[in-house]
Structure formats: C-alpha cells, structure tokens
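Shown here is a partial selection of chains from the complex, left in place.
Naming follows writing order (A and B), and every chain is counted from residue 1.
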Amino acid sequence: MKNFISLHDVENVQELVQEGLKQKQNPFADQKLGKNKTIGLLFFNPSLRTRLSTQKAAQNLGMNVMIMNVGQDSWQLEMDDDVIMNGDKAEHVKEAAAVIGSYCDIVAVRAFAGLQDRDADYREIVIEKFRQYAGVPIVNLESATRHPCQSLADLITIEEFKKTARPKIVLTWLPHFKPLPQAVANSFAEWVNMTDYEFVITHPEGYDLSSQFAGNTKVIYNQDEALKGADFVYGKNWSSYTQYGQVLTQDPSWMITKQKMDLTNNGLFMHCLPVRRNLKVTDEVLDNQSVVVQQAANREWSAQAVLKAILSGL
Amino acid sequence: MKNFISLHDVENVQELVQEGLKQKQNPFADQKLGKNKTIGLLFFNPSLRTRLSTQKAAQNLGMNVMIMNVGQDSWQLEMDDDVIMNGDKAEHVKEAAAVIGSYCDIVAVRAFAGLQDRDADYREIVIEKFRQYAGVPIVNLESATRHPCQSLADLITIEEFKKTARPKIVLTWLPHFKPLPQAVANSFAEWVNMTDYEFVITHPEGYDLSSQFAGNTKVIYNQDEALKGADFVYGKNWSSYTQYGQVLTQDPSWMITKQKMDLTNNGLFMHCLPVRRNLKVTDEVLDNQSVVVQQAANREWSAQAVLKAILSGL
C-alpha cells in the first residue's frame, strides 16, 4: 500500500480487516518489519485514541515513533500557494512536509475540518499537501472529510461482534451543541458501503451527508423507524453539510436511550469516542449495550494492519 | 504488586527500598522483563522529575513508553457520574481509562489536588477512577493526597546517607505564598512511619496534616526545638488541611537557613523539588548541606523498583 489517506488507497478491504484480526492474535509477529523505520505522527488537533493506538501499533511492528504537535511544538504552517508570508504562519507546508518526510519513512497526519469553507475542507488541503510534498507514504489520522483508521477499526469490530453474516447497521446522527466535522460519518458510510452488510442512515432533515460518501445508502429521517431490527447502532454527531458547518437542531429526542435500543435486534451501540454521556447516549446504553471500548481497542489493530501493509511496500 | 497507588499496595517497604538500591547498582539487569510491554504516562499537571525518571526507569527495564498531557494533547475528562456532559469536558474517564488501559500494560497518572473541596481531594477521585476502569495496574505519579514514588525515593536516599541505624528525621513546613497540596508531606509521613526512624513533624499552628497520614507522629510547633539533633531535615510547604487549601501564614522565620541547620546533628536538607531558593531554604543550605539532587536522582531507582515489581506480577 502506497498511502492510507482514504478507502481508495485500499486494494481489498476484507483482507485488511482480516489482517487487523490477525495482528490482534499475534501483535509482535512482524516486529522485524519496522526495524530502523521511523513514523512521524503530526497533530494539528487533539487526539487520545489515535495518538496512542498508532504509536503502539508502530512500536509493535518495531518502528521508532516521533510525535509532534504542529503549531505548538513547532511553527504554524501556511497551506496556500502564492502568498506573501507576512502573518502568523512562519513556515510553508511545502518545506515542512518535505523536511519531515526526509526524517521519516511514513508520515501520519491529523488535521480536522475548519468547518468554515466547505470547498476548502472537501479538497482536503492539509493532507493532500503532505501527500504532494512529503515524498513518503502518508497515513490519515483524521482529515477534514475522512477518518479511515477509525472506519477500519469499526469494520474489525463489527466482524468480531456480528451474530449473522449480514447484520443490519444503522448510522444515526446524535444531538450536540457544537458543530462537529462530518469526517467520521463520511468515512463510516464509505467503508460500510464496501461490505455487503445492510446499511441505513438516519438523521434530521438538513443533515444529509455528501453523496460522495453516502452514495445510494437508504436515508430514513425517522430514527425509530431506522433503528428497527438493527444489529449495530453507530452513533455520531455531525454538523450540516448542505448548510455547511451549521448546527440546525439539538433535538434531544435523537439521543440513544434504552428505549431506542429496545427497537433493535438486541443491537450493540458503537461510537468512535470521545462521547458525551447523557447528551448523545445515556449511561445505561453505554454501560450495558455498547462495544465502544472494544472498538477503540481495535484502533491498535487497525493501525497495525495499515502500517504493516505500508511497510511491506517500502 | 498489583498497583502502586499508595503504601497499602506495598507488601514490604524495606524490600522495595533495597530493590531500588539494587537497581541503581545494575540498571539494565532486568531489561528483558519489560520487552514488548508498554507504560502510559498521563499528566494532568506539569512534571519534570516524575516525567523523566519514570520514562527512564521504564526504558531501563526494556519497556516502551507513551506520554500524554491530558486535556492538552487530548480532551478534558469528566470525572463525575450521572452528569449530562454538555460543558467543557468532552470525554468521560470511564471510557478514557478503559481505552488507555487497552493500549497499555501499566498506566501511570499524575493528578494534583484541586484544593477547593477537601472531601473530593481526599477521596482521590481521579486515580481511583483509573484504578476502577483501566483494567491494568496503576502507578501513582502524585495524586491529590499522596506521592508514593517520591516517598520511596526519599527512603532510598535516607538509607544511603544515614550515619546511624536510627536517624532522626524532621519533616518541617516551609513558607510559600501559594497554596500547595499536602500530598508530599502526607506521603512522607506515612512512609517514614513504616520505618523505625525517629520522626518529628514541625509546622505552624493550623497546618496539622490529616491524622490518616500523620498517625501518632509527634508534632512540635516550635521549629528550632524540633530541629535539634536532626540527621535529616525534610522541608516542604503545604496549605492547611483543617482550613482546607488556605495559606494561613507566610512567616519567613520558617525558612531553613544555615542557623537553623546549626541546630541539627550536622543534618542534611531534603526536598522533593522544585524548591524556591531563598523563600523556603537559603542558597547556603542548598549548596552545602543538602542532598536534594541525589534524592531526585533516586526517583529513577524508586520508579524502577516499582515497575519491576509490577512487571513481575503481570
């Protein structure tokens, strides 16, 4: 694998899922693969699971890890071309990416959507600049519109916990007071659409995801209706794509409760975390009917499958 | 050893002290013990000695180390149960601890006292939540009421520098303008009370430590009287326990000076550091009659003894 920026970099999704499950069984089997190889983890935004799971996976594979909080440990980066750099940003990504790439065998980047300019976000300026200038494979640790390491961990988790060959998955919007990116929801939809699972998306009017990601997925605006018979309820808040970055409603009736879960087929609740308890989902559901911790734990194996595939191609 | 949260987790204090001295003689002897094991160091507060010495000790034992400044690198954590999480804290410790525990073989946590709510601080909410939810051994890197890695290093240092079998140790309050936690003083009292050293505490009226930690230790409110014949003068500021978190006095006569040290039995000054020169203790004492640097250096061996004991039990 050359990069892991989006699903399009993956040749065979099912093989990658199986590789994750295999790494989980035997985490140190490929330790020689990463010897004398270095991954740089660059964070433009906070991270808990991504930071730790990627570091851990790299170390499991014998790699060295260098971590940098960009703009805090180092300088703020200019992303635009043809500008006179007389403002806050002391360095251009052209130099920064090339220099970091010269020290690293793989560069992994987290850079959230700004949610101000849809076109800019959906052009994926930051991660694409790194792809263009770093000269080494790039791993997406959540970009403006995608979070593929998360989506791969999600599929690994569904594979582990599914009770039927073709479970019903419901991606449901959850209420939140702040505008959040669409990346996790986009990416989840994109990846689930590569499987033969039954898949439904539910959200209030005005929250339709970009068709680039949702494809032809059935959208049901009535959450109760959508949840019926679900094996997995994948919760996530996102801000509007059509009225870009706006919070159109905080309707608390979209919170996942025990009553909502009773509509499902003894379903399991999933969420990428962090999750706000009793705002998006109740304590009762999280503590009794969820696999959110197992899902987060699988981030390690997701990252490890990805890094192994990239290392194998170096 | 299952955890190292407090003295109560230690079966035999003297054996642990001796193990520290043994590690110091041969730092890399147990390097295979930590192979493919990972410790996560979580900092809710700043750290110099604790951060570096624990990292170093873990590396001496062959471990991998992952460090996170919580709430800065990642999200702020909610510690309370049954709350609607609609404020600044994006993640609950229930998930965070469990997830971090899934990536780590040992989780070490620093979280200072808030000094606003005595009951909350003394219930040790943060570190107890990690004990409850992480699912792996927990190491206390200074919690609201205790600093056992420091106390173990203190006993190692006393063992190294004592000139008699049963030295006299004086724990003395020092002046400071800011309210500081009682953790170091509490912990030191608790640990010294496990030895057969002579032990006296001295502080102004109103600064009595919790009886949970001070036990039956003799308290003398006259510093000069207390210092007489001391072999070790252990200085520390702490805010009031009874008038919780208050600075009741900044009386400069409590600063340790050459004249004060002249009352001792050619005593040595100890302090956990950082120490404010010429506010808590004079340059003259620090530069000529102190073992503060040796004491801090012993943090490495204290941490290494603790990690070895935990690794041995995995």
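Note that in this section a residue touches a chain if its C-beta (ideal position, glycine included) is under 8 Å from a C-beta of that chain, and two chains touch if they have at least 3 such contacts.
All of these numbers come straight from a predicted model, not from anything done at the bench.
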Copy count for the complete homomeric assembly [2 present here]: 3
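Note that only the chains that are shown with their structure count from here on.
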Length of the line joining the C-alpha centres of chain A and chain B, rounded to whole Å: 39
List of chain A residues in touch with chain B within their complex: 27-28, 43, 46-49, 51-53, 55-56, 59-60, 69, 177, 273-279, 283, 286-287, 292-293, 296-297, 300
Residues of chain B defined as touching chain A within the complex: 36, 38, 40, 64, 66, 68, 72-75, 78, 81-86, 90-92, 94-96, 98-100, 102-104
